[in-house]
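Missing here: one protein chain of the complex. Every other protein chain is in place.
Right, chain A next:
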Amino acid sequence: MAELSVAHLHDVSLCYSQIAALDKIDLEIPAGCMVGIIGPDGVGKSSLLALISGVRKIQTGQVEVLDGDMRSSRHRTNICPRIAYMPQGLGRNLYMTLSVFENLDFFARLFGQSRTERHQRIDELLESTGLTPFRDRPAGKLSGGMKQKLGLCCALIHDPDLLILDEPTTGVDPLSRRQFWQLIHRIRERSTGMSVLVATAYMDEAEAFDWLVAMDAGRILATGSPQELMTRSGSANLDAAFIELLPEEKRRGHKELIVPPRTSQAEGSLAIKAWNLTKRFGDFTAVNQVSFEIERGEIFGFLGSNGCGKTTTMKMLTGLLPATEGQASLFGHPVDAKDIATRNRVGFMSQGFSLYGELTVRQNLLLHAQLFHLPQGQIVARVNEMIEHFKLNIYVEEPAEKLPLGIRQRLSLAVAVIHQPEILILDEPTSGVDPVARDNFWELLINLSRNEGVTIFVSTHFMNEAERCDRISLMHAGRVLDSDTPAALVAKRQVKTLEEAFIAYLEEAGGEGSNTSSEVVVPPVVSHRKQRPGAFSLLRLFSYARRETLELKRDPIRLTFALLGTVLLMFILGYGITLDVENLPFAVLDRDQSPQSRDYIQNISGSRYFIERPALYDQAELEQRMRSGELSVAYEIPPDYGKDLKRGRTPEIAVWIDGAMPYRAETTRGYVEGMHYAYILDLAQRTLGGIPRISYADIAVRYRYNQDFKSIYAMVPAVIPLLLIFIPAILMALGVVREKELGSITNLYATPVTRLEFLLGKQLPYIGVSMISFFGLVALCVFVFGVPLKGSFLALTLGALFYVTAATGLGLLISAFTRTQIAALAATAVVTLLASVNFSGMTDPVSSLDGAGALIGHLYPTTYFLILSRGIFTKALGFSELYRDFLALAAFIPVLTLLSLILLRKQEK
């Protein structure tokens, strides 16, 4: 081992808004061993790991990893293939719709492995983790333990020198946890040089590590081997040792938690009863015939891994989900979703964080106090009491989403008990909460149960918490394995601890992947070919493209919308939008009522442009009916019109046109004048027998490209560009921002994929989908709307290819500015709608726009594709006439890509 330390940190600090996550850390992490970073949540463990892995940007201080400065992007690029990083959260870097194999294959491709190498490695990893039978199962359908194993496999695919695991076993059942650590040990035996850096909140796990870093409040409490730490603090186990290491003020008031025995005061009255509860989702049985009875004041625990049906059972009890079979009752009343009164007596804390992230701690508490209608005078007092009780004082004005996980859970607990419920249903309330706070919380629970008679139904995957329950049910795969007091369960299995008892039950039930213990040790594969990191790699690009395509294919709704949406909109717009002004409603105020005036009116009502409405009687009515929009045109024929006409006294007809919609008014005026002159000619011919000379020259108007002057021929080729910018841009923007929201963007930070590969790789599938909808649109135009394609289809296709590339590029650019999917959505909709409808020449040519509109028009891709689409469809133009527009369109592609590239970061800020 050449390196003595794998990472060296000097004076490192990190702040999120006002809260310091890391406070002047100096740390030397030895190489080649298993290093644990222990401490509760929110003390800076994750931040520390993110800095070491290069995922997060360094704010202040010096971080050296694998003999180089992590500030240097060149060094980061070079060592990136030597580091593997597995972020916190179950399967956070995995793609849930992809199968186990596809996930692994994606990562292997990112590290530039050849096909044979990939398959060999994947087979080996799957074999040794016992995931081989689940090779084709989507990652989203794996249990928590299996997800973590898969995450580990993905991290190990490239034989890293430094493996960084951020809380890998949180929320995993004990059997899977045990298997996970066995796996890590086997891997370390095989590749001895590998350093493993693990953050964990489970102290029992940390006892098996080589070297530990105990952290609290962004500072390091102590470092050393577990043995050293225990002797230094004079404790028998690490849990106690850690508490001893904490500063004095934090330890104050902490003592060994003792659960007083239940005084059987409320014996006999049942708080919760469930019999044969079953829930099926399609053909998947989430909960299978679960029955239990919980007495008032009892603490009843559900012990089981993630995804074993605990949550679903709890939701059925709260009425959130109707049971497929069986029944449940609270206080003797069957669970009814409409029963508001019962809900006042129940407190519920759902799994994961389910408060309003954007509200502050105080606002969240106040909101819930108000919604439960606590007496007005007591609200503030109760909120303050909760803040005090759950030690939220320093976070009061902080938005909840900015809080560390552990603190957020505490807040959720506070919210759940704010209205002093009679039953508390808590779904994994303490996962991620530090031992001291957890004990404090249990103290509160015990107090509620023993002194106030509150019934507590809690699910957990912590053994020591389960031991504190009066009775527990062991759950696995939707079934209750057994149900009894913890002591009785241990006795039944004749083992020492509850954990061992549970593992025994699990093994008996034939838990998934329990065959891992088979000692398959395959010799490590020697990497044949290492992609030079940093250089542009088509393999990595296609790896992203492939993955995105698979994800899109697995999301039938998104795909259908993307393909059918355009076609549907085309129907609507093609038939609906018409700029032909027809069927204008008009009415006449005929003050003459002579044959002459009626003759004039008849001439108008005979036109296809006008539709006659009941006649007008006076000016006021004219005014009123035009105001309501009922009439677009009103004629007023003066008294004595007929007499005057005969005597040649030039009577004047007055016409009012509704000017609210200027375009329609202009067109209407054209019609009115045209018909007037036509009538005069006609009249002259009839009465005088000859045409009077009213003009000296003829004006011959030739409507070109669209002889019938039907708007469908003009509009349909214009709608194609409109639709081909909307949907591609939005799909694209969401595609990137979605990764940001779900967390899989970490793969961009932690793997050698470059920003350009990431962007282009993600763009390709959307270009493909958009081209398919383009062909659909053209087919619709030609075969359904009957708009002939006069020019070259090839030219149009090429133009469309440029155009959708630019459109998706626009989506990429927008995704760089937006953090949430909702914002990306709004931004893309506004940008594409506004610019393409108004400024791209859809209704008016860009050459007649002014100011900012003209500028946008010239700088917007739709403008150029519109010219192409119209030119090729209606004017039979080809490359030679349109090459300028092709070039302009093509120029958008590098510009947009470059801009997105500049705005995308390779590190988290």
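As a convention for this text, a contact is a pair of C-beta atoms (placed from the backbone, for glycine too) under 8 Å apart; a residue touches a chain by one contact, two chains touch by 3 or more; residues count from 1.
In this section, contacts and distances are computed from a predicted model.
The complex appears with one chain absent; UniProt names that chain "ABC-2 type transport system permease protein" among the candidates "Extracellular solute-binding protein", "ABC-2 type transport system permease protein", "Putative mRNA 3-end processing factor" or "Peptidoglycan glycosyltransferase MrdB". Only one of the listed residues, A:320, A:601 or A:756, touches the absent chain: A:320. From the options A:56, A:158, A:178 or A:368, the residue with contact to the chain not on display is A:368.
If you put the hidden chain back, the residue from A:55, A:672 or A:888 that touches it is A:672. Touch with the chain that is not drawn comes from one residue among A:193, A:260 or A:659, which is A:659.
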